[in-house]
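Omission of a single protein chain aside, the complex is shown with its protein chains in their original locations.
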Amino acid sequence: MTVQKKKTSLAKRNWQKFIRNRMAVVGMIGLFIIIAACLAAPLLTPYDPTFINPGIRALSPSSEHLLGTDRLGRDIFARILYGGRWSIMIGVVAAMGANLLGAALGCISGYYGGKVDSVLVSIQEMLSIFPGTLINMLCIGFMGKSVRNLLLIFTFTGWPGVMRIVRGRILSLKQEPYVESCRANGIGGTSIMFHHLLPNTLGPIIVNSTMNVAGYILSEAALSYLGLGVPDNVPTWGNIINAAKRLDIVQTLPMLWIAPAAAICLFVLSINFFGDGLRDALDPSSK
Amino acid sequence: MQEKEYILRVQDLKTDFKVGRKTVHAVNGVTFDVRRGKTLCIVGESGCGKSVTAHSIMQLLPPNGMIAGGSIDYYTPSGACETLSDYKRNGSRIRAIRGKEISMIFQDPMSTLNPVYTVGSQIMEMLKKHEKVDRAEGKARIIRLLGELGIPNPEIRYDQYPHEFSGGMKQRIMIAIAMICNPTLLIADEPTTALDVTIQAQILDLIRRMQKNYGTSVILITHNMGIVVEVADDVAVMYMGRVVEFGSVEQIFANPMHPYTKALMKSVPVLGMNKDRELTVIEGTTPDASTVFTGCEFAERCESARPECFQRFPKDTVVEAGHRVRCLLYEEGGKSNG
Partner (left out) sequence: MAENREILLSIRHLTMEYQPNRRLFEKKKPSVKAVSDVSLDIYSGETFGVVGESGCGKTTLGKCIVRLLKPTEGELLFRDDEEMKDLLKLDRKTSFALRRKIQIVFQDPYASLNPVHTIREAFDEPMRVHGIGGGSREKRTQMIADALKRVNLQPEYMYRYPHEFSGGQRQRICVAKALVMEPKLIICDEPVSALDVSIQAQLLNLMRRLQRETGVTFFFIAHDLSVVQYMSDRIAVMYLGNIVELADSEALYAHPMHPYTQALLSAVPVPVLHEKKERIVLKGDVPSPMNPPTGCPFHPRCAHCMERCKREKPILQEDMEGHLVACHLYREKE
């Protein structure tokens, strides 16, 4: 017997809901342009972001150097494009790490309950009552400045938020008849957690992740500005601003801080609009 | 004099909802009358527009809903005629009538009472909005009504919060809120659906008794044919936003005419029925509310449907004084063919 496959998908329905939201589409386009520009940096600028050329120090914007150069003679436009690669990578990887960890722990905590739950919730509470920036600074102090350390720290301090969301959803979802029906058939806990329950919490997790990407880019910028972020030779948006710490530079070379700040603002705004749109589209109760 | 006999006349009422870019005709030309001091039951399944009709009467439609045509005439006890469908949805006129002259009971008593106020203060709020009474007098009146509604220790219950009441007791409180201003018309939207059978019996008894004592007219919305027989004087059967059959309870039950009414009656198991009998099945599912019809809405599920049924809309046909049916089988000439 042949059964004709007629697949209709949830994704298609959600996509239609998403594109009805103008701001979300604007955010998505913004994201796309910024990411594409960063990836295509070698095509957009001939300059090396780390090449020090004392001959062209502290130039104003011109047709040759779109945003001018910094005090070491590096092209600012090139630094922003290449720096975006690092900043966005840090944001995305850290958000993915924190959300994956948080989602898994939230699942386990919500589904099993009891002692496991109490312990995980206590750890989560302790982490969340500590000011995040302080923990990050302390950890960097201990572990040393490197991109890898920063990613690890963001992941291990960032999971409580997602964990709370997922745990709450799982607590209510595990009462649903379709879960009881699985249990009545003797289907194991791992399958119920990750095959049946987790996909139903994917909406909030995705939304939270997008918001976290913005958050981590800002955190990285803040830490780098304080000199506690990534090493100086890695051009991230935060590191570029870090160079503009002195008051005379703030006044004489405005492009050195306006341009990276604008890049951060645009990216964070875009991703927030995008995230808002996703939240509405993935919320099953909205039509 | 029709003003004396009728309290509410709904003529060709149309209510539309805007859903996204589409317009859904939730109520599509509904006509019925409510006789003074009598009970009209509106029966139908979910999505047939029975609740929307009630909300249209009260001008309580959600923001995306609007009355698109027809008229709702309400005849006050003094004989004046108020056309409710012309009033603004939050105008002072409709607000003066709402709760005072026409009041409403909802399906779910658990969510219609505010959990942070005592039940006494919630009834008092209603009373003070419509009548000038001082607190002591009002309280005495409320306690008297609560006692009448079969709530034990009304003095103590007056100061309690909704969570201290059971489902049946909460529904009594809802009735108290609806009845405190002695309305002339009470609209009860599935008042017993959320309740157990024995509690349902108590509440139906109560509505009947209040009606007898105060002469209130009642519109009762339900999907349960058994309740209809017990409380109704007149019955309107609704399907897909239209009244398909209207008549007195005797006419409808002794001589149901519309195929939908007939099928609806035979599709429910009746206590003590022969168990070897199969239930009559109404094939298919209720169409989506946004479906556009070119003929009778019920035709595709109807056993007696003829090609003609799909091509044009049936007209209301009066088959007997007070009994009308909206079906091609009964239109002039229809009988000879069928």
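Which chain is which? They are A and B, in the order written, and residues in each are numbered from 1.
Please note the rule applied: a residue touches a chain if its C-beta (ideal position, glycine included) is under 8 Å from a C-beta of that chain, and two chains touch if they have at least 3 such contacts.
It should be emphasised that the depicted structure is a prediction, and the values quoted were computed from it without experimental measurement.
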(request) Pick out which of B:Q11, B:Q160, B:N182 or B:T286 touches the chain that's been left out of the picture. (result) B:T286
(request) Using the definition of touch stated at the top, determine which of B:L271, B:V292 or B:A321 touches the missing chain. (result) B:L271
(request) Among B:V197, B:V292 or B:A321, choose the residue that contacts the chain missing from this document, as touch is defined above. (result) B:V197
(request) By the contact definition given up top, give the residues of chain A that touch the hidden chain. (result) 1, 3-10, 176-178, 180-188, 191, 195-196, 199-200, 202, 284
(request) Name, in rising order, the residues on chain B that touch the hidden chain in the full complex. (result) 45-46, 166, 168-169, 196-202, 204-205, 223-230, 249-250, 253-254, 263-265, 267-273, 275, 278-283, 285-286
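One rule holds in what follows: only the chains that are shown with their structure count from here on.
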(request) Provide the C-alpha centroid distance between chain A and chain B, rounded to the nearest whole angstrom. (result) 53
